[in-house]
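In this view, the complex is presented without one of its protein chains, the others remaining in place.
Take a look at chain A:
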Amino acid sequence: MKVADNVNPNVYEKGSLREVTKSDLDEELKDDFDQREIFDIIRNISDPEHPLTLEELRVVEESNVIIDNENNLVHVYFTPTIPHCSMATLIGLSIRVQLLRALPSRFKVTVEVTEGTHVSEHAVNKQLADKERIAAALENNNLVQIINQCVRSV
(Lines give C-alpha, C1' and ligand atoms only; values in the text may rest on other atoms or scores of the structure.)
Protein backbone atom coordinates (compact mmCIF):
# COMPACT_ATOMS: atom_id res chain seq x y z
CA MET A 1 0.00 0.00 0.00
CA LYS A 2 1.10 3.50 -0.80
CA VAL A 3 2.27 5.50 2.18
CA ALA A 4 0.22 8.64 2.82
CA ASP A 5 1.82 11.95 1.84
CA ASN A 6 1.40 13.28 5.32
CA VAL A 7 1.74 10.26 7.65
CA ASN A 8 1.16 12.19 10.82
CA PRO A 9 -1.21 15.08 10.25
CA ASN A 10 -2.40 17.42 12.98
CA VAL A 11 -5.85 16.45 14.14
CA TYR A 12 -8.30 18.98 15.52
CA GLU A 13 -11.51 18.66 17.45
CA LYS A 14 -14.84 18.60 15.64
CA GLY A 15 -17.15 21.55 16.10
CA SER A 16 -20.51 21.13 17.79
CA LEU A 17 -23.69 20.35 15.92
CA ARG A 18 -25.79 23.20 14.70
CA GLU A 19 -28.44 24.25 17.17
CA VAL A 20 -31.93 23.97 15.86
CA THR A 21 -33.79 27.18 16.56
CA LYS A 22 -37.50 27.85 16.57
CA SER A 23 -37.37 29.67 13.22
CA ASP A 24 -35.69 26.62 11.62
CA LEU A 25 -38.90 24.71 12.19
CA ASP A 26 -41.14 27.46 10.83
CA GLU A 27 -42.25 26.23 7.40
CA GLU A 28 -43.65 29.63 6.47
CA LEU A 29 -40.30 31.37 6.80
CA LYS A 30 -38.11 31.94 3.74
CA ASP A 31 -34.92 30.20 4.75
CA ASP A 32 -31.79 31.01 2.73
CA PHE A 33 -28.67 28.90 2.88
CA ASP A 34 -26.09 30.24 5.27
CA GLN A 35 -22.36 29.70 5.73
CA ARG A 36 -22.90 27.09 8.43
CA GLU A 37 -25.26 25.02 6.29
CA ILE A 38 -22.77 24.87 3.43
CA PHE A 39 -20.06 23.90 5.92
CA ASP A 40 -22.32 21.17 7.33
CA ILE A 41 -22.63 19.67 3.84
CA ILE A 42 -18.87 19.23 3.47
CA ARG A 43 -17.41 18.94 7.01
CA ASN A 44 -17.84 15.16 7.25
CA ILE A 45 -16.26 14.26 3.92
CA SER A 46 -13.48 11.76 4.68
CA ASP A 47 -9.88 12.42 3.82
CA PRO A 48 -8.80 9.97 1.07
CA GLU A 49 -5.74 8.91 3.13
CA HIS A 50 -6.80 9.00 6.77
CA PRO A 51 -9.84 7.78 8.66
CA LEU A 52 -10.56 11.39 9.54
CA THR A 53 -12.94 14.05 8.29
CA LEU A 54 -11.91 17.18 6.39
CA GLU A 55 -13.09 19.16 9.41
CA GLU A 56 -10.85 17.22 11.82
CA LEU A 57 -7.86 17.91 9.56
CA ARG A 58 -8.92 21.55 9.15
CA VAL A 59 -8.92 21.08 5.39
CA VAL A 60 -12.30 22.77 5.46
CA GLU A 61 -13.35 25.47 7.93
CA GLU A 62 -16.57 27.38 8.30
CA SER A 63 -14.74 30.67 7.85
CA ASN A 64 -13.48 29.51 4.43
CA VAL A 65 -16.99 29.16 3.07
CA ILE A 66 -18.53 32.13 1.30
CA ILE A 67 -22.17 32.20 0.28
CA ASP A 68 -24.04 34.83 -1.69
CA ASN A 69 -27.71 33.83 -1.88
CA GLU A 70 -28.71 36.84 -3.94
CA ASN A 71 -26.34 35.95 -6.76
CA ASN A 72 -26.46 32.16 -6.17
CA LEU A 73 -22.72 31.90 -5.55
CA VAL A 74 -20.94 29.44 -3.27
CA HIS A 75 -17.18 29.65 -2.86
CA VAL A 76 -15.25 27.13 -0.78
CA TYR A 77 -11.55 27.38 -0.04
CA PHE A 78 -9.86 24.20 1.20
CA THR A 79 -6.45 23.84 2.80
CA PRO A 80 -4.35 20.74 2.05
CA THR A 81 -2.55 19.49 5.19
CA ILE A 82 0.82 19.82 3.47
CA PRO A 83 1.84 22.01 0.48
CA HIS A 84 2.81 19.07 -1.77
CA CYS A 85 -0.24 16.94 -1.02
CA SER A 86 -0.85 14.78 -4.09
CA MET A 87 -4.48 14.31 -3.08
CA ALA A 88 -5.40 18.00 -3.39
CA THR A 89 -7.29 17.60 -6.67
CA LEU A 90 -9.16 14.55 -5.38
CA ILE A 91 -10.15 16.36 -2.18
CA GLY A 92 -11.32 19.37 -4.19
CA LEU A 93 -13.27 17.10 -6.49
CA SER A 94 -14.97 15.39 -3.52
CA ILE A 95 -16.00 18.77 -2.10
CA ARG A 96 -17.30 19.86 -5.47
CA VAL A 97 -19.23 16.64 -6.06
CA GLN A 98 -20.76 16.75 -2.59
CA LEU A 99 -21.91 20.37 -3.09
CA LEU A 100 -23.27 19.66 -6.58
CA ARG A 101 -25.25 16.74 -5.22
CA ALA A 102 -26.59 18.59 -2.17
CA LEU A 103 -27.28 22.12 -3.43
CA PRO A 104 -30.02 23.30 -5.82
CA SER A 105 -28.73 23.63 -9.38
CA ARG A 106 -29.15 27.43 -9.34
CA PHE A 107 -25.91 27.74 -7.36
CA LYS A 108 -22.60 28.40 -9.11
CA VAL A 109 -20.06 26.49 -7.05
CA THR A 110 -16.35 27.39 -6.98
CA VAL A 111 -13.88 25.21 -5.07
CA GLU A 112 -10.32 26.49 -4.70
CA VAL A 113 -7.18 25.85 -2.67
CA THR A 114 -6.67 28.45 0.09
CA GLU A 115 -4.16 30.93 -1.26
CA GLY A 116 -0.54 30.01 -0.62
CA THR A 117 -1.20 26.53 0.83
CA HIS A 118 -0.24 24.27 -2.07
CA VAL A 119 2.69 24.16 -4.49
CA SER A 120 0.44 23.53 -7.50
CA GLU A 121 -2.36 25.81 -6.31
CA HIS A 122 -2.92 27.39 -9.72
CA ALA A 123 -2.99 24.07 -11.61
CA VAL A 124 -5.34 22.47 -9.07
CA ASN A 125 -7.70 25.47 -9.17
CA LYS A 126 -7.74 25.49 -12.96
CA GLN A 127 -8.62 21.81 -13.10
CA LEU A 128 -11.37 22.14 -10.49
CA ALA A 129 -12.87 25.09 -12.40
CA ASP A 130 -13.06 23.18 -15.69
CA LYS A 131 -16.51 21.63 -15.76
CA GLU A 132 -15.75 19.61 -18.87
CA ARG A 133 -12.86 17.84 -17.16
CA ILE A 134 -15.01 17.35 -14.05
CA ALA A 135 -17.79 15.85 -16.21
CA ALA A 136 -15.29 13.50 -17.88
CA ALA A 137 -13.75 12.53 -14.53
CA LEU A 138 -17.18 11.68 -13.14
CA GLU A 139 -17.66 9.15 -15.95
CA ASN A 140 -14.59 7.28 -14.69
CA ASN A 141 -16.01 4.52 -12.48
CA ASN A 142 -12.84 3.97 -10.44
CA LEU A 143 -12.61 7.62 -9.58
CA VAL A 144 -16.32 7.85 -8.76
CA GLN A 145 -15.93 4.90 -6.38
CA ILE A 146 -13.11 6.67 -4.54
CA ILE A 147 -15.12 9.90 -4.34
CA ASN A 148 -18.17 8.01 -3.11
CA GLN A 149 -16.01 6.49 -0.36
CA CYS A 150 -14.95 9.98 0.70
CA VAL A 151 -18.47 11.40 0.77
CA ARG A 152 -20.11 8.22 2.10
CA SER A 153 -20.14 9.20 5.74
CA VAL A 154 -21.64 12.60 5.07
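The rule is short, and it goes like this: a contact is a pair of C-beta atoms (placed from the backbone, for glycine too) under 8 Å apart; a residue touches a chain by one contact, two chains touch by 3 or more; residues count from 1.
Throughout what follows, contacts and distances are computed from a predicted model.
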Chain excluded from display, named as in UniProt, from "Probable cytosolic iron-sulfur protein assembly protein Ciao1", "DNA sliding clamp PCNA", "ubiquitinyl hydrolase 1" or "Signal peptidase subunit 3": "Probable cytosolic iron-sulfur protein assembly protein Ciao1"
Among A:18, A:84 or A:108, residue touching the chain not depicted: A:108
Selected residue (touches chain absent from view) among A:84, A:101, A:131 or A:152: A:131
Footprint left on chain A by the chain that the document does not show: 105-106, 108, 126, 129-133, 135-136, 139
